[in-house]
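Here the complex is missing one protein chain, while the rest keep their positions.
This part shows chain A:
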Amino acid sequence: MKKVIVIGNGMVGYKFCEKLAAHPDFEAFQVVVFGEEPRPAYDRVHLSEYFSDKTADQLLLAGRDWYASKGIALHTSELVTAIDLEAKTVTTHKQAVYEYDNLILATGSAPFVPPIKGADKKGVFVYRTIEDLDAMKAYAAKLKSGAKAAVLGGGLLGLEAANAAKELGLEAHVIEFAPRLMPRQLDDAASAILQAKIESLGIGIHLSKATQQIAGDEAIERMEFADDTHLDVDMLIISAGIRPRDELARACGIQVGPRGGIVVNEKMQTSDSHVYAIGEVALYNDGIYGLVAPGYEMADVAVHQLTDGSKSMAASIDMSTQLKLIGTEVASFGDPFIENEEVAAITYVNKRNGIYKRINVARDGSRLYGGILVGDSSDYNSLFQIYYNAMKLPLNPEDLILGSRGGDSNILGSVLDLPDTAQICSCESVSKGSICKSIEEGTCSDLKDVIKCTKATTGCGGCKPMVVDLVNETLKALGKEVKDTVCEHFKYNRQELYDLIKIKLIKTFEEALARLGSGCGCEICKPVIASIFSSVYMDTANKQPVIQDSNDRFLANIQRNGTYSVVPRVAGGEISPEKLIVLGEVAKKYNLYTKITGGQRIDLFGARLHELPLIWKELIDAGFESGHAYGKSLRTVKSCVGSTWCRYGMHESVSFAIEIENRYRGLRSPHKLKGGVSGCIRECAEARGKDFGLIAVDGGWNLYVCGNGGATPKHAILLAEQLDDATCIKYLDRFLMFYIRTSGPLVRTAPWLEKLDGGIEYLKQVVIEDSLGIAEELETEMQGLVNKYECEWKQAIEDPKLASRFKHFVNSDDVDDTVEFVSLRDQKMPRPW
């Protein structure tokens, strides 16, 4: 057993334990951890949330039980007071002595308190630990309402602290010595945008202020500045930088830097080869790194050095950062300030929306050196990768922040162009290579797997969009189509399910689940499979009611208050006075609201569930049949009056519309289908706004396909000209069947055509020239469906078992007494929501 002692249980000290515990050689180690704070390591990055919505326990990175479960001895509230390098021991303030083989110094840093007169007064705090926050909270509670708190330091942590002060209900002010906020990350223009945003939230910003004295009797009352101005405050939080906690190392003779920090090499080793230093205490390449990501990286390196020796620290540490500060997105990467003979800055300022973007680009356009984003950091991931991997820039580098105006919006090109070493998830240090490899080697087959096995995206989550892209692109590159599967229960798309059901002669949903899917199904796959059964076998919705979409299950359209509307078929919009009277009488008898639909029929609203079979009995007795207004199926074929009456009409549009509507009635499809027939080019039937439309011309019909009205209107496109009636029907059979076979669920003909490779020309080849050799098959299939048509409402009322579903209560004949109507222009409507 190798004895490892970790001094310091902050974020980086914890990360070391986590990484070591996850290492395959962990069993060879005995780990003892000392933390001077009373609780295990917690998330200091989100410390201000302690005042808003998190408890100390919620901020913990891992509870005590985690350390126990890993066999790690955690001593909190125990301070190490001395290290003996010769004896390889440490001594704690309890005079306990512990031996080590390797020592990890993760002692972190302490807040730097500048030597300002009065800094020892009551009401002056630093901002680092939960105890600091508790003390601030207790002090603030005793102040009068409207009290003011100042934060000394306008860096990243200072702004967090100002947010914390605001959360305490204090009027917050930020005092910064430099002429701008976050001087290490932002330039003046970026700072100005951030300042405006923060001030708009009621936080005061005071720049270029050198604090000379903290005045007050016993407690702080006033801050006095070098420019003879002052600010009255009741509390002060100092956040003016950090000092590495190197006192233990210094005392035992380990080498420290002239301005503090324990000197380490690329292995994180100190001047004593058994002792390592990581995190904010480590002085690497003459620098101290106060960000969590480099600290985690150091922890990882130390773990590898103790085990397989496979990793050392990169020569330059990247200080790029992306975060949300007081609600504003801020990011800074690479060298945010560089500008010289070789490098030019490109900036975009939008004061209206509070957005600033800057990129520093080689004047010859060869590479990106760094940049700043304020107000909108959504491009950070892409920009960081381009900078970090010295990738080629677009012809107009400004496209990187402005978007390429016209055309491709992805500034990175393909994510697959990134080098394998590109770090995608910096929280968990996951490279592009390891994500792609996990898929290429077959360990992972989708996003879920990749996240589980690489841990990518589990930290801050900022890399998620890029990980998603990488997974999809890698799958595509492997020829594994990123499938538009129907849902979690079927790993097929609609077309594949259609073919499989047909070939395997699957007839019930349960059988489809057992042979092609898994689970219980859901509201997405059930209607898709139901529609396929209907298209393959001409099953009506009565065969398997529970897998139908809710409207099909009850053969009616559910409306606002849970009542239904009834729409009988009125083919071509032609209706006799007798039938009109029947509709009127039924509507009167059942007190239904009536309205003419857009498809030249009559809609009867407000029928209760149990009334549906009664209403339909009367309608069917009078010669009506279902209008399938509730289904993804043929709705209506609208017509103008045509040559029988109209003095301009060229052909009999009504007769032909009726013939077509009756041919395809009951036909279920991926989405609703509408048709139209116009008797002349005046187009009164609006046939070109339909999935299929016929317009009478000299010598026959022009056939248009794939139009629709609705939210994205599309004119139907000419498929063939001057057709006789029979050819028209032949082409329609082929077209409709081809669409039903190949479309995705709930995709109407217009978007289907848009996605069809080759578009209308290809469709012409299939339908007219029979380029696929399936025309006859399509016609036969359609004729089969036409022959099997039955009115499903007739079925439903004739079979008492089928009719039993139209009852509100299973155990009572009562009606639903919660349904309410109010009156509207001599009729009724549901009580409004």
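Operating definition for what follows: a residue touches a chain if its C-beta (ideal position, glycine included) is under 8 Å from a C-beta of that chain, and two chains touch if they have at least 3 such contacts; residues count from 1.
To be clear about the criterion, contacts and distances are computed from a predicted model.
Missing chain, UniProt name from the options "ABC transporter", "Nitrite reductase (NAD(P)H) small subunit", "Isoquinoline 1-oxidoreductase alpha subunit" or "histidine kinase": "Nitrite reductase (NAD(P)H) small subunit". Taking the complete complex into account, A:553 is the one of A:553, A:569, A:730 or A:764 that touches the chain left out. Residues touching the missing chain, restricted to chain A, are 488-489, 509-510, 513, 519-523, 525-527, 545-547, 549-551, 553-554, 558, 560-562, 609, 805, 808-812, 814, 816, 818-819, 833 (touch as defined at the top).
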